[in-house]
Every structure is written in C-alpha cells, then in structure tokens.
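A protein chain is absent from this complex, but the other protein chains hold their places.
Up next, subunit A:
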Amino acid sequence: MDPECARLLPALCAVLADPRQPVADDTCLEKLLDWFKAVTGAGSSLLLLQEHPCLVELLFHVLKPQDLSSRILSFTLRLAGIFAAQENCFQFLQGDPSLFVASAAGQLLVRVLDLALRGPAEGHVCPQAWDWPACARKVVCHLEDCLRSEAAPRVTQALHVLTTTFGHCHGLWTQGLWARLSPLVARLLEKDPVPAPHALVDLLLSVARSSVLSSDPGLWETAAQALSRLSPTQAGPLAAGILKLQDCPQALRIQAFRILLQPLAHVLEAAAQGPGAPRLLEGAAGDLMAVDTFPPSRSACVGLLCSALAHLELLQPLPQRPSPWPQAPLLAAAVTILRFCNGSAAPSSEAGSRLCTMLVGCVRVQRAALDFLGVLSQGLGPQELVTQVFAILLEYLVSPDSSPTVLKKAFQATLRWLLSSATPPGCCDLEPYAQLVLGELLAVLQKRLCSPCWEVRDSGLEFLTQMTRRWGGQGSFRQALLGSEVPELTRQLLQDPESYVRASAVAAVGQLSSWGLLAAPSRPEHPDVPQKTPLEELLLVLTTDSEGFPRRAVMRVFTEWLRDGYADVAKDPEQSVAPVLQAASRDLDWEVRVQGLELALVFLEQLLGPLGPSTAAPPGALTQALQALCRVQLFEFALRSLFDCDRPVAQKSCDLLLFLKAKATPSGSQQEVGDGPNVASVEAALRRWQAGEQGQPLGELAPETVLAVLRSMDLEALRDTLAESSDHVERSPQSLLQDMLATVGVLGDNEADCY
C-alpha cells in the first residue's frame, strides 16, 4: 500500500464505521473491495492488519449490534472474508434479512470452513468430523440445522453456502463434509413438494463438477433421485448440467437425456398421424404418462419447451453430447413445433389440438425452435426431412405474421441449412434442392426488402450479404439473383430513412458489387443519365450521411475491397483510396477514423508488403510508396490522429506509423536526409496539435521530411503511454479514497450550514 493511501485509510474507516455518514454508492465499496483484494494478494493480510489497526477497529466495531446500513455490514463481512482467506481470526454471523448481507455472510462461512479445514486436513484422506476445529464444527452444525429446517429460506441459504463451498474448495475435507451432509440433502428430495428446487439443482451440479467428490457413487444416486422427483421444468437444468459433465454413469446420462427429450417427444407424439411417425423415446408406457403430465397452462408449457430446446441447442455441438444423437427425430420435432406455432400442423389427437391452441402464434417458442433448427443443420438428416425443413423455413419467411425477430431467426436458420446442404461438404456449389429453394427465397427477399418495418429490411439485407459472400461466384446463384429485383432494391435501400438499414445496404452493395452482381441497369426511361458506380455511391454515403453506422459500413467495405483486390479499386488503388481517406480523416465519428487508418494500413501493406522478418522495403519501392502516400495525404491524417482525443484512433495511427518506420528505417541513411527546415516546421505543427490547436494544416510534405519526422519521434514511448487506459489516473486507489472522503466532506459542510 502506498503511503498516500495509508494516510487516508484511517479517516475512511472512521467514516465507514459512523452510521450517520452517508456512504458513497455501492460501486465505491465494490472498488474498495477489489483494491483490498489486490493488496492482500500482494502481501500478508496479517501484516496489513497489524500495520493498519483502523481496519481491525472497523471490523470489531461492526460486530457490535447497532444501526449500521446493510451495505456497510455486507461490505465488512466480505472484507473480513478476504482477510479470512488467509488468516483464521474471525467469527461469523448469518440469517440477516438483507439478501446482500446473507450472501456475504454465506461467503464468509465458506472461507472460514475452507481455512479451518484445509490446514489440518491436508494429508488425511477423509478427516472425521471430531477432528475438525471448533469453529468448523459450529458452521457445519448450523448448516445441518438449516437443512433440517421446515423454513424454505433457511434451506435455500444452506444450499447456497454448500454450493459455493463445493464450487470453490477442492480440498479433501470436502469429501467429509459431503459425506456428512448428503443424507440430509437426499432427505430433502423425499419431501413433497421438494423445497428450494433450484438451489438443490445448483448444489448437485456443483458437487458433480468437483473433482474430489464426483467419484462418490452416492452422488449419482442422489442426482438420479432428483431427476425423477423434480418437475420436468425444474429437472431440465440438472439434466443439461449432467450431460455436460465429462464422465458420469451412463444410466444417469440416459435418464437425463430423456428428461430433455420428453417435451419434444410429447410434441411428436401429439402430432403423430399414425404408426411409423418418427419417435424420440421408445417405451410407450412412459411416454403416455408424459403426455398427461405435460403442463396444462400455456405459460408453463411454453417455458418447458423453450428451456428444453435451449438445453439441447447447447448440447448439440459438444463432444460429450449423448450418443447416438437422435438427429432425425429431433429435426422432426423442431419442424413439428414450428408447424404448431404457425397453425399449419393438423393434429388428429386431442393432445395435439391442445398443444396447437397453446403454441399457435407463440413468438418465444418460434424463436427457440428456429435457433435449435439452425444448430441441427450441423448434422445430416434424411432427405425428406431436409425438404420439410426448407419448407417450414420458407413458410416462416413468407408469412406476413412472422414477427421481425422471428423472421431474423428464420433467415439465420435458412442460411445455416443452405451452408450445410452444399455437397460434397466443403464444395461451394448449392445442392440441386437448395437451388430450387433459392428462387423462392429471392422472391421472399424481394418483398421483405420493401417491408414497412425497418428491422425486417435490415435482416433481409444481412441475409443477402451473407448469401452473396458465400455463393457470389456460383453460377446458379448469380443467375437467380440477377434475374430478380434484389440487387436494384438493395441499391435503393442506400437511401433508406433508417440508418441501420442504410448500413446493412452498404455492406450488401459492397458484397454484391465485389462479385460483379450490381451491374448498372440501363434505365429505359432515362438512358442518358449515367448510373453511379457502386464506388461513387458509397463515397457519397461516406461524405453525406448524417449517421455514423452507414459511414462505418462504407469504411469496412472499402477496406475489404482493397484487401480482396476488387476490380474497380484494384485498377487504380491510389485514385480510389485518396478521396476515402480524405473523407475519413475529417469524419466526426472516431470509429470511422479508426477504420480510415485501417484502410491506410492495408494500402501500405499492399505498397510495401506485409510486416515480416525481412521487413525493410527496397529503396526504390519505398520512395515510390512514400510519394504515393504523400499524394493521398496519408501522413497529415496519421500524424493528426496521433493526438486524436479518442484513444483508439491515436493507437491505430501509432501502429501505422510504427509499421512505416519499420519498413523505412534500415534503408534510409541519416546523411541522405538530414534535418531540413521542413522537419522543424512539421515538428512545430505536431507540438501545436498536441497542445490542442487543431486548425493548422501541415501543407505539402516531401517523402524525406516524413522519414525524418518518423525517426525523430519516439513512437514506441507514445505507444506505451497510449496503452495505459486513459482513466488510469482516475482509477487509482488513492483517487478512490479521496473521492469517498470528499463526499463525506460535503456532509460536513451541510451540517455547518444547519447551525
């Protein structure tokens, strides 16, 4: 701790201990805790307490019953916890009505336990309870009382403490603790209803994840019992958690997987028109029971389906997901759910009609099912199911009733399925069936791009951009796209009233034109008016658009064009880049300026080659490049940016100049260049900029001057300064302590005023 902070600490402790003093907000206390954590991390906390008796006083003071705010109480408890993590010198409290205090006390208990048991237990396989220190025995007794309690909040609290314990502590003593408490936990599962189900699930998962405890077979029995005792909605997170474990008994995994599959199996069952329909779960008796126990209320049913879909979605990509993975029935289930949701399912069973009534028009389920369907595209499916997938996706894309968010998900899922349907994998050509779909997709897209709802136009454009990025070079796609109104509509959307849409249109135009899909259409009514090239159109957006998003998008497109060698740019990069850099350098949006510098960097790399082991560029090339850079006025932009009030701009510019310096240094010799008068004037200008005078232009620069300036600048030091966060002064602990004391100072003034 630095001396200035040490000086301020006693005053602060006094303020904290004084109930009359309003303490600054919680954030301050949080920051203070962070700082103490750092301090104790760096040295012994015992020493800290010895050096600063005010801290001990504060802790003792808080223990006296008095009118302290719960914030301060919880703060102090957590502070005590931090110290206790190293030294066992504190007693506890628990059961305060305030949630924060209770949680802090819980954390403290965990620390105390850990500390009390870690030392003596090391080396022993499983220490018995009678070996434990008194304070640990007291804590454990308290937890046992709580677990036996009929009051749900007490049970919950104990479960939370245990969850934290097993989550954070992995000493061998935890085995003893679990062995002692697990019968009580198992007993909770026998109650009806099971108390604190969520906390219980958290605890079981925490135990199961602990490397020390997961070998206990009793644990798996308890988990299996929990799976069967909890309601499907409560058991879902437990089942998902179990399936994510690296190893656990196969029988349990099967049981857990069944829990997640059950809601979907029910949907399939309810929609089944006859035997032979795909089924998710075998064993009719169990399933029929599940049909009956499906929640009767709409919200519960929706909640259960959504969570099952979300869990399965997360499981799908994991290597430890259940195997065999029932891809086909899951696909069928997702499609069926979507059919129920849009009313196109025609179930004959009563359960089906009930489900239909509950799900029809439900946006939440639609979104979850579309996400899940998208993830399923990573696996294969029988052709007729894939056909159904595209059919239902098209239904959603076409339907006027699809809400904007649902539509966005439908677009995303469609794209994923299109990507996965490329045959053979890795080939960029579309499968014949997907090509058929494409025609319909473009018709939908055409209409969606005219939607009065901007979100719809926006997600339509995003979809188009991604499709084009993938298949822009592919014959059937090009043919279908050019035969539609889509490219022209996209161009028109550059004038959309909504800036997000304009930004997406910029990206789409960029992508379309880089594949040559935005050929200027001849306008029959105005044949003489020359159509603007995409390059000109985007430049117009960059210079005239009043919003930042479209301008940033333009910069990204230009950078991409330059990097990928888009024909219109590649034929004269300097000519294309110059106006863009000029516009970007004057832009008020810092992100546009950063993008401008990024564009400049790409331009530099193309001129001088990428940064590598043989960094220096040949002298001839360097001179030419420098001349080009001077012509596009890159240096003025870069040097000005060094003093940009937005740090990222300055950093980017620093990187750019360092790159140039690395390329130039070995080749140019000091004698050749010398310190001409120009350098002095440039340096003078730089100093003025640094001082905040931005008006002064730099004027024409010669390449030699640039090199001299670069050499004379300590860019490395500047980079280091910039790397420090701009608020590093404000964030220092000293500043924090001063701020907290300052707010108290205000109070003092007010008191004086009163008299």
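Quick notes on this structure:
Basically, a contact is a pair of C-beta atoms (placed from the backbone, for glycine too) under 8 Å apart; a residue touches a chain by one contact, two chains touch by 3 or more; residues count from 1.
Keep in mind that, in the parts below, contacts and distances are computed from a predicted model.
Here one chain is missing from view; checked against "DOG1 domain-containing protein", "Integrator complex subunit 9", "Electron transfer flavoprotein subunit beta" or "Protein transport protein SEC23", UniProt names that protein "Integrator complex subunit 9". When the omitted chain is restored, the residue from A:A300, A:A328 or A:V360 that touches it is A:V360. Shown as candidates are A:T405, A:Q446 or A:S735; the residue that touches the absent chain is A:Q446. Of the candidate positions A:E485, A:D568, A:D655 or A:E704, contact with the hidden chain is made by A:E485. Within the whole complex, the absent chain has one touching residue among A:A346, A:C645 or A:A723, and that is A:A346. Looking at subunit A, the residues touching the absent chain are 343, 345-348, 352-354, 356-357, 360, 399-401, 446-448, 450-453, 456, 485, 488-489, 492, 495-498.
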